[in-house]
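Right, one structure below, let's go through it.
Note that one protein chain is taken out, while the other chains of the complex remain in position.
Our next item is chain A:
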Amino acid sequence: MNQFNNQEEIITALDRMQYVLDEEFATSIFLMLKLRKPLLLEGPPGVGKTEVALALSHLLDTKLIRLQCYEGLDINSAVYEWNYQKQLLGIKLQEESGLSVEQKEKHIFGSEYLLRRPLLESITQELGSPVLLIDELDRSDEEFEAFLLELLSAFQISIPEIGTIKAKHKPFVILTSNRTRELSDALKRRCLYHWIDYPDLEKEMQIVRKRLPGIENKLLEQVVRTVHQFRFRKLAKTPGVSETIDWAESLMALGYREINQAALEKTLGSILKTNEDITLIRAEGPDAFLA
């Protein structure tokens, strides 16, 4: 998997995957591939943290395995669980077979009764390293974070009934966090770290153009400029890059070639997601942003 010799190659390759990134970020990814360490990405919502894992899996031509974290996520839904119903059936079927208890037990704790959840899945891949995306880790509990420590440093999982499963191909791990809480130092130390911020004007225009090749220059510049203005306002939910793309797309779909009063009125809902924000921006009117 070491087809990349430096970060420029990564930039060009990801560019082909429609993902625009700067040199600093490319260095982080380069190191993640080289040093085989997990990469922790933090930043405001909607700046492409999740997207990069997708692009990367396309780039490396491997599977993307995704684990969405939430409060109360436990080992059973993250690592593995036994297929109890199937096990019960298995026991019933074996009743008349005359096998000893040990043999029966060995049978029903075989791998065909095991439900693989994302984490186990990621270390049991036969063909090459997958990309493992652990999304919004800050939402999970601390216990789960502690469990991850073991996985991320040794890439192995112990199942009492089977034994320890060690990764044949270490996955490339990308963790994302929105910083709703501080992650533990122990976890951070096992990861490389990169902070993704909102892109600057030029880069964001580049990104939108990548996604929407048909967009006209005037509209593109107006959209991105306006979104940048929005980010300076005190909004309840600051729009991310994905919202910019959505907005540009809706404007195009409605056939607008530039932003005017009517266009703003109709499409504000695709960039601002709370009523207060919409009222606030509406009160200011389009002239405040397009000047």
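What we mean here is this: contacts are C-beta pairs under 8 Å (C-beta built on N, C-alpha and C of every residue); 3 or more make two chains touch, one makes a residue touch a chain; residues count from 1.
The rule is short, and it goes like this: contacts and distances are computed from a predicted model.
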Complex member absent from the view - protein name from UniProt, among "ABC-type quaternary amine transporter", "Na+/H+ antiporter subunit D", "Isoquinoline 1-oxidoreductase, beta subunit" or "VWFA domain-containing protein": "VWFA domain-containing protein"
Touching the absent chain when the full complex is considered, from A:Q3, A:S97 or A:T180: A:T180
Contacts of chain A with the absent chain, listed as residue ranges: 5-7, 23-24, 27-28, 30-31, 34-35, 37, 39-40, 42, 71-72, 76, 81-82, 84, 87-88, 91-92, 95, 101, 104-105, 139, 141-142, 179-182, 185, 188-189, 191-195, 234
